[in-house]
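Removed: one protein chain of the complex. Kept in place: all other protein chains.
Residue numbering begins at 1 within each chain, and the chains themselves are lettered A and B in the order written.
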Amino acid sequence: MIKQKIFSVETKGRGTTNITAQVEKFITDSDVHTGLCHVFVRHTSASLILCENADPTVRSDLEAFMARLVPDGDALFEHILEGEDDMPAHIRTILSHSDIHIPVIQGRCGLGTWQGVFLWEHRSAGHTRQVVLTLIGD
Amino acid sequence: MIKQKIFSVETKGRGTTNITAQVEKFITDSDVHTGLCHVFVRHTSASLILCENADPTVRSDLEAFMARLVPDGDALFEHILEGEDDMPAHIRTILSHSDIHIPVIQGRCGLGTWQGVFLWEHRSAGHTRQVVLTLIGD
Partner (left out) sequence: MIKQKIFSVETKGRGTTNITAQVEKFITDSDVHTGLCHVFVRHTSASLILCENADPTVRSDLEAFMARLVPDGDALFEHILEGEDDMPAHIRTILSHSDIHIPVIQGRCGLGTWQGVFLWEHRSAGHTRQVVLTLIGD
């Protein structure tokens, strides 16, 4: 069985949006008992991560780390058409993930206890980001 | 056809554990001729890598590089509840991978000659880490 769903996330600029509930609902609304759920973001300036879901300072520390690792306005970058955050957004996307698969185990989302699925906006301004869910299983 | 298996890896603190044999056995024990094998780690402080499988200094160099890139005890981090290695473990996980798919080609694990699958423990102390294998194919 294969099911697919596309939805949008409105971001408010740099930072993470928890989309775990959407993924879990997509899985439990299906009849899949064993399988895989693919999560895909159709952009090159926003990405996906599996991240600790309890303490929000994990995600603010992650943001601070990435801002230091890939500095906005770095003189190294030629690609600055859309601003100082343009090229860093592409690099941050590649250093994290555009797609993630989560196992479906006995009809349920197989994430570990502390794992959440987050969309990570890398541009300073808010954007509408498309996410594609594809579920394959029995 | 879909098959799934969950197993645990006992780690001894920071470092890599080669789990290629478990993945290969799971594939060859099945009747799948063409397909994909998903490997997933259910934690946010341990990750997966496909890494050169011959010279162990590749993995010690990788560990040294990551320790320098994401230093324990960095003053940048607020999330230090579980110690100086807590937040670096989350970042190292995101910079590497929580899931990997390996193609099944003519009934065999389709890794390249030099590719091995390694679980990478990022905490200083040993942990029990759960790995989920899911195989889809014909």
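Note that a contact is a pair of C-beta atoms (placed from the backbone, for glycine too) under 8 Å apart; a residue touches a chain by one contact, two chains touch by 3 or more.
These numbers come from a predicted model, not from an experiment.
*Asks:* Identify the residue among A:L62, A:V117 or A:I136 that touches the chain left out of the display.
*Replies:* Considering the complete complex, A:I136 is the one touching the chain left out.
*Asks:* Mind pulling the chain A residues that touch the left-out chain?
*Replies:* Per the touch rule, chain A residues meeting the hidden chain are 2, 4, 6, 38, 40-44, 69-70, 74, 76-79, 81, 87, 90-91, 93-95, 97-99, 101, 130, 132, 134, 136.
*Asks:* Footprint of the hidden chain on chain B, which residues?
*Replies:* 34-36, 49-52, 55, 57-58, 60-62, 64-65, 68-69, 95-97, 100-103, 105, 110-115, 136-138
Everything that follows uses one rule, which is that only the chains that are shown with their structure count from here on.
*Asks:* Taking each chain's centre as the mean of its CA atoms, how far is chain A from chain B in angstrom?
*Replies:* Centres of chain A and chain B (C-alpha means) sit 20 Å apart.
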